[in-house]
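Note that one protein chain of the assembly has been removed; the remaining protein chains are unaltered in position.
Chain IDs A, B and C follow the sequence of writing; residue 1 opens each chain.
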Amino acid sequence: NRGEIAVRVFRACRDLGIETVAVYSDADRTALHVTMADYAVRLGPAPSAESYLSIPRILEAAKKTGAALVHPGYGFLAESADFARACSDAELTFVGPSPSAIEAMGAKTTSRALMQWAGVPVVPGTTTPARDAGELAEFAREAGYPILIKATAGGGGKGMRRVDSQEDLSSGFARASAEAQASFGDGSVYAEKLLLQPRHVEVQVVGDRHGHRVAVGERECSIQRRHQKVVEECPSPAVGPELRRRLLSAAVAAAETVGYDSCGTVEFLLAPDGSFYFLEMNTRLQVEHPVTEMVWGVDLAAEMIRIALGESLSFTADDLAPRGHAIECRLYAEDATRGFTPSPGVVSRLRMPEGPGVRNDVGIEAGSAVPIDYDPMLGKLVVAGADRDEVIGRLSRALDEYEIAGVETTLPLFRALVRDPEFRAAAFHTQWLDEWIGGRSLGPPEAAVEEAFLAAGCISIDGGTPARARQDRGSRWRASARVEALRPPHHPSRGFRP
Amino acid sequence: NRGEIAVRVFRACRDLGIETVAVYSDADRTALHVTMADYAVRLGPAPSAESYLSIPRILEAAKKTGAALVHPGYGFLAESADFARACSDAELTFVGPSPSAIEAMGAKTTSRALMQWAGVPVVPGTTTPARDAGELAEFAREAGYPILIKATAGGGGKGMRRVDSQEDLSSGFARASAEAQASFGDGSVYAEKLLLQPRHVEVQVVGDRHGHRVAVGERECSIQRRHQKVVEECPSPAVGPELRRRLLSAAVAAAETVGYDSCGTVEFLLAPDGSFYFLEMNTRLQVEHPVTEMVWGVDLAAEMIRIALGESLSFTADDLAPRGHAIECRLYAEDATRGFTPSPGVVSRLRMPEGPGVRNDVGIEAGSAVPIDYDPMLGKLVVAGADRDEVIGRLSRALDEYEIAGVETTLPLFRALVRDPEFRAAAFHTQWLDEWIGGRSLGPPEAAVEEAFLAAGCISIDGGTPARARQDRGSRWRASARVEALRPPHHPSRGFRP
Amino acid sequence: MNVRRRFVWRRSGGRAELTVESRDGRSVTFKTEGDEIVADLAELPDGRRSVILPSGRQLTGRAATGPDGRAEAWIGARRIDVELADPLLDLAAESAHAAGGAAEIRAQIPGRVVEVRVAPGDHVAAGATLLVLEAMKMQNEIRADSAGLVARVDCSPGQAVETGAVLVRIESEPVA
Partner (left out) sequence: MNVRRRFVWRRSGGRAELTVESRDGRSVTFKTEGDEIVADLAELPDGRRSVILPSGRQLTGRAATGPDGRAEAWIGARRIDVELADPLLDLAAESAHAAGGAAEIRAQIPGRVVEVRVAPGDHVAAGATLLVLEAMKMQNEIRADSAGLVARVDCSPGQAVETGAVLVRIESEPVA
């Protein structure tokens, strides 16, 4: 979550005529977000603690370049009240909400209490950070399994574990707490009742520093793998006008309670019976913000900057004219054909789809290194159209045009998804994708005869390992190493049929 | 006009789940529109007459691959009634209007007469193809100079000449007629009174084979170089609701008179006093169709195919919800820094802009050859946003991201235009750009000291002519050859300061 | 250039011989199981190749072989699964197949070993978790692909491992 969002924010700055400053760790010296910036300052070595999580070094960088605004992006310090406070102490304008709002919503247990007070329905769960599994056992007994253990400081599926029975509770607690510690520097977790087959529906809210607050429609984010969103769309196929009205006013009420004055997202769980529960509020720009931008015709990244500069919202609820539909696919450097194992490396080829309805928000270019040190998101493919069917038609075309070599990605997952009848019918929920992936092999299709001809022709004429293909061999060797880890080497003929 | 529109149409086909067949001349065997097609058939050698203009060879190609639909794109046979007729004779569905409509609108003199009959105002001009300059002299005398000589079969500024006085009439006639012959295989021309400082405003019309006809807003196309559109936008900054109503109903009336049943464009000249005159109707998809698609939320290329398949329009006038603004820049392989001289060659590098509001419709990729044989359009950059100011902000960002090496392009023109106060104020007319270009040097800016440092650093460390830069040298030599043609070689120090 | 090459094309259906012949590297004759076609094979500037078959069918892609004779092939923007073995390597592979042996579980990516769940001498079932490897902030469970006896454990908790490093050795046991 360094490159892609930095590039997005820099584009918003350029559009507004604002100069840009990139910060980078040694792993990112030649990354796209650095080479497109007007200024760039080194923070430190690759480990986040010494670079992207180091508040003093970031403030130093701003001071050195005379920056006036600091945009936290998402991930890292995006939801750190301390960072927001440190910025204002250093007389820098933090592009985000007030520290108090971040604090109130940041501690998930506090925010749940706040929402109950504000009359926004919440999922049954514990209200204080748990120090050991025992504290959760009691709640689990009365609420009943399955329960979900979540990081108090969390987000993005990190430090989250489903627990189905008493036996697994302590191991689940340990694993979740460990991940939370690793990801957020805070190992405290809490528990929630796990609703079965809910949808994840969230509302985009925008507030300014003059008391205006507007809800900019909802997003459907039920397509998740291990609690990590992978496909998002706007609007939600499950939300009609009446439900939308109730969702949006609940979201505005949530924003009001903390005097929210930036772009933020209120997440809800939507039960099959149409009832919904407050999940959490993300006090930052969301990865999936582009689907809202394309359908509602707003520029959330630019709006967020204008708000930080003290401007009033550029629109009221009545000005907004939503039109059509949009779907986003998150491209991760994870090998969808082999259990989504991380796939760091060098992007040897990158060919992005273009044409009507297509928007590419990526943080890489051909030659970019994808380091092991950070989140594996490469970027997003966002497609818009007149209605969901047109979007799916354009999306499958765009996915067929999308070429990334050198690192394995989640493209094979999306290519299979867009052809799936249940996906096309929008008949899914937050656990749907994990079940769907379950049995499936997302491996490459076996060559048809004319495809074998082309391959044989290339090899025959260019020779065994043509210079031009050499750039790919790195990835190929990595791939075969992976294969060996997954199966004994004495089945060579199965090597390329996972 | 082979690659870019073919790619656009293929994308529309993919979106609709239709297989694609490319036709190509020997100059285009490895062009993008061929390598992205499901099927491809060679037409013949590079010269258009033996390839893209050969009706029998195109029909043969359709027969060979069992194609059912034939899309003419634009340019070449796009407005040939004979071709449309030949297709239906061969039991192929021509994706375009009926031959009779093409014929009626194709001969500009006939169409003018038709419009007069239909009560649509037309510019004073001759009503029959002229065989010699003498025929035009008479009209010029009564209408008064300046007059405009235009190809009867014309379009796109080819075979068009402004004549300011009696003396220049015969040479202008000769040149226009020669170009008309070369471009359209028909040397006949006619004359029109030249309105001073008019705007070029055109209306997109869509009709189906069930009698429905809808006008999908207007486009502003006044930014022209030598009568060739280079920048188009939607909506026109010069058109208010009342004028729009009158323009749209005039356009629908024009379409009605010929029973128009496809996508087409009715072009008008808009005088400073708000009066407008029918110019011509283009019976095809227009190069600038994307600005309408982005503002009006329709897919004209796909609609055109559905109409050809006999479907009813997917929308009525009331369904349409225009939103925001869009601007298109046409990228030509012409050297804007040296009098827009054609610049064929090989595209050694291509880096397209991405992100919010950006749409790339291009027919090239890195490595593509830009042959001397055809129209020099490489593609289009289209940018949309909430209003004209947001679009211009995004457009200048996108232009700064756009890198094309190996061939010279019109990018420098656009980068200068978007910063021009008159352009930003939309204070222009059809002759404005030629005057604007007049005095200006669009040459590269002189290096600032830190830019000189970077250049010197690259040269010092990579050596005099690093391998990686070698790919550009071709273009560089071409560039310097060009310089020599424009000035004596004994001012070496001026070599790179045109 | 004069090209003539034979491949063993291995697919789920079994093996087939596939030959490629060309005098000029552009007009190419392909043969497999009786089919014989002559196609136009053009090289693209970026090294891909476009083939146009007699039917007009057009495919663009690229392919290269590793030393083991297997191909890495892309058609359009996606990888496809095609095994074009050199007839000699093919035989070698066959004999290796017959031999059987021990499986080395290797690191798929650089990372840090969080937990080791097995010890030498353990019998593991297919799918059993052997160890937990952390990379890119996610904890990944490395599982046994087939049942066997843990012969050696070559890593320990907290250890950083590189791609391809051997983590655990499992001997396949004779089926009872």
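In this section, contacts are C-beta pairs under 8 Å (C-beta built on N, C-alpha and C of every residue); 3 or more make two chains touch, one makes a residue touch a chain.
Computed from a predicted structure; not experimentally measured.
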| item | value |
| --- | --- |
| Partners of the unshown chain among those that are drawn | A, B |
| Touch with the omitted chain, as defined above, among B:29, B:158, B:380 or B:394 | B:158 |
| Contact residue for the chain not shown (choose from B:68, B:182 or B:196) | B:182 |
| Identified contact with the non-displayed chain, of A:18, A:320, A:366 or A:449 | A:366 |
| Residue among B:49, B:68, B:317 or B:372 that touches the chain left out of view | B:372 |
| Option touching the unshown chain, where B:49, B:196, B:321 or B:458 are the choices | B:458 |
| Touching residues on chain A - with respect to the absent chain | 21-22, 29-30, 34-42, 61, 64-65, 346, 365-369 |
| Residues belonging to chain B that touch the chain removed from view | 158, 175, 178-179, 182-183, 333, 338, 341-344, 351, 372-376, 400-403, 405, 411-412, 415, 443-447, 449-462, 464-466, 468-470, 472-473, 476-478, 480-482, 484-493, 495-497 |
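Definition applied: only the chains that are shown with their structure count from here on.
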| item | value |
| --- | --- |
| Chain ID, smallest distance between chain and overall C-alpha centroids | A |
| Centroid comparison with chain A (C-alpha atoms), farthest chain | B |
| Best-connected chain pair, where connection means C-beta pairs in contact | A-C |
| Between chain C and chain A, distance of the C-alpha-averaged centres to the nearest whole Å | 31 |
| Between chain B and chain C, centroid-to-centroid distance (C-alpha), Å | 48 |
| Mean-CA-position distance for chain B and chain A (Å) | 40 |
| Set of chain A residues in contact with two or more other chains | 351, 400-401 |
| Per-residue overlap in chain C, given as positions that touch at least 2 other chains | 46, 57 |
